[in-house]
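Take a look at the following structure, please.
Excluded from the complex is one protein chain; the other protein chains are retained at their positions.
The chains carry the letters A, B, C, D and E, assigned in the order they are written, with residues numbered from 1 in each.
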Amino acid sequence: MSLHLVFNSAGYKACQLRRLNDDPIILLGDGVYCASSTREDNTYLLEIDARVRGIASLNKEANLIDYPAMVALTELYSPVVSWAE
Amino acid sequence: MSLHLVFNSAGYKACQLRRLNDDPIILLGDGVYCASSTREDNTYLLEIDARVRGIASLNKEANLIDYPAMVALTELYSPVVSWAE
Amino acid sequence: MKYTLAIHGAPYASQSAQHGIGFAEALLRQEHTIERIFFFHEGVYQALSTRVTPQGEEDLMPKWLSLNARGIELAVCIASGIKRGVINEEERLRYEKISTSLAAPFTLVGLGQLISAINEADRYIEFPV
Amino acid sequence: MKYTLAIHGAPYASQSAQHGIGFAEALLRQEHTIERIFFFHEGVYQALSTRVTPQGEEDLMPKWLSLNARGIELAVCIASGIKRGVINEEERLRYEKISTSLAAPFTLVGLGQLISAINEADRYIEFPV
Amino acid sequence: MKKMLFVVSQPPYVNTHNAELLEAAMVGAVFEGEVSILFRDDGVWSLLPDQHGELIGQKTFSKMLSALPTYEVNQIFACTASIATRDLTIAPSPEIEQLTLEQQTQLIAAQDVVIGAQR
Partner (left out) sequence: MKKMLFVVSQPPYVNTHNAELLEAAMVGAVFEGEVSILFRDDGVWSLLPDQHGELIGQKTFSKMLSALPTYEVNQIFACTASIATRDLTIAPSPEIEQLTLEQQTQLIAAQDVVIGAQR
């Protein structure tokens, strides 16, 4: 299964059209602005990017992760696909 | 009246929402890909950018202009507003 | 009329230079004047002295130099420039860097030079990308 | 596991460096290895030696250097680099430029080094923007 | 002096364009230009409260914004539609006047120059 790294909202759209429902997504950079579009269990937010932008406090139920947790996800899935437009 | 310089499709959308109907638009750079969305008399394409991309031959009725004609339009209107997203 | 132009994009990442140069040359042919060309954001990379144009592709640096030779000021935003690595001899000394990187006719100036050029001109035109 | 990372964005125009560095440091803490970090497209600007970080902002160059000190290769795409102005002493001589601009531990390499690093690694991760 | 509108259409932090643009707006005000600022489209993300640029070694954009009145930049506008689409609650300071698309058209038409196009 693939892991998707989403870097902005246009990338999120392109990714959603082409991913398997079970593939996990990590939102990072401006991708964290898409947090409110989703409540899925397999969607993660890079916490530092969410906190920088004032997004973390708006999405208290989100799966916030740090870099080590991101590394752990990349161990489990392949390929790792980046989406930015 | 304002003159709008549109550099890509997201810029075209943002511009269309906020311009007066009579304001002229120049499409340049990736903005020329929006040529088919419009047939208005006051929409111009920078010819060199349209020809580079293979867009000129698809839009034979378009108002193709060169840099001197673009200069002439900037003399007539103010402000000149650039749109790129 | 008097124009001020702004270039926001880097070479190879944007068409800012082609658009800015094409427009500026047309202005001069029509006997307009250019108060200043201001390089802002990634536009400061236009002034890097170490660029090497690939064979068969167009080198835009001579076109900037030719505009300068016709009296056009090529002004690089100093705040945007030095943090991205575009520095002159004065900044090289101040920050103890090994080399300069600003091509000769470009100058580093403050944002006040953007505002004053806008104020002096009849038109302000931005080439963002 | 063995990773290859790619950085596509320039400092101040992207978060490529923050993401790449944050991820690379986490990899090393978890005892993974990094085959190579490859700087492509505007990512080559990360290697410019003349950058001056504004006061109160974080300088990312020492973090790249620290990764290199731990054995990580910082490989700049030579084709992407020299056309944008990131050159070493060899290229400076070849193209008769006044100064070099590549920061010391970064090296200029061909695209073959991207492909071979991808082939050697278990994972390839891109930080585009 | 000129009527200058600075337009912020992109989010902060992924790059430093918004901060650079705001500095230009402040200099415009120092030079006694008639400065206004419009946040539209993804630019309205700049107006969120509780930002922490220091976590990635950058200036906090919302703090820069709060300093605008000190520079006598008091005409700060935002696009109502852009805020509504994103379901945002914007920070209480600085004071921001929300504008419809039609009002933005008029705002633009009233300027001598419009500054800030970026990708």
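The rule is short, and it goes like this: a residue touches a chain if its C-beta (ideal position, glycine included) is under 8 Å from a C-beta of that chain, and two chains touch if they have at least 3 such contacts.
From a predicted model like this one, the values you see are computed outputs, not experimental measurements.
K.L.:
Identify the visible chains that the left-out chain touches across the whole complex.
P.N.:
The undisplayed chain, in the complete complex, is in contact with A, B, C, D.
K.L.:
Looking beyond the chains shown, say which of C:13, C:75, C:109 or C:125 touches the absent one.
P.N.:
Selected residue, touching the omitted chain: C:13.
K.L.:
For the chain not shown, which residue from B:5, B:25 or B:55 touches it across the whole complex?
P.N.:
Of these options, the touching residue for the absent chain is B:55.
K.L.:
I need the residue numbers on chain A that touch the omitted chain, in ascending order.
P.N.:
Touch with the absent chain occurs at residues 1-2, 7-8, 11, 14, 17-20, 78-85.
K.L.:
Residues on chain D that touch the omitted chain in the whole complex?
P.N.:
Given the touch definition above, chain D has residues 6, 8-9, 14, 40-41, 77, 79-80, 83, 110-112, 114-116, 118-119, 124, 126, 128-129 touching the missing chain.
K.L.:
Across the whole complex, list the residues on chain C that are touched by the chain not included here.
P.N.:
Residue positions of chain C that touch the missing chain: 12-15, 18, 56-60, 129.
One rule holds in what follows: only the chains that are shown with their structure count from here on.
K.L.:
Can you list every chain in contact with both chain A and chain E?
P.N.:
D
K.L.:
More contacting C-beta pairs: C-E or D-E?
P.N.:
Looking at D-E and C-E side by side, C-E shows more C-beta contacts.
K.L.:
Would you identify the chain whose Cα-based centre sits farthest away from the centre of chain D?
P.N.:
Centre of mass proxy via C-alpha means gives B as farthest from chain D.
K.L.:
Round to the nearest whole Å and give the separation of the Cα centres of chain B and chain E.
P.N.:
So the centre of chain B lies 26 Å away from the centre of chain E.
K.L.:
Express in whole angstrom the distance between the two chain centres, defined as the mean CA positions of chain C and chain D.
P.N.:
That pair's centroid distance is 26 Å.
K.L.:
Among all residues of chain C, which ones touch two or more of the remaining chains?
P.N.:
If we look for residues of chain C contacting two or more partner chains, we find 41, 79, 83, 124, 126, 128-129.
K.L.:
Would you mind listing the residues of chain A that make contact with two or more other chains?
P.N.:
8, 29-30, 48-49
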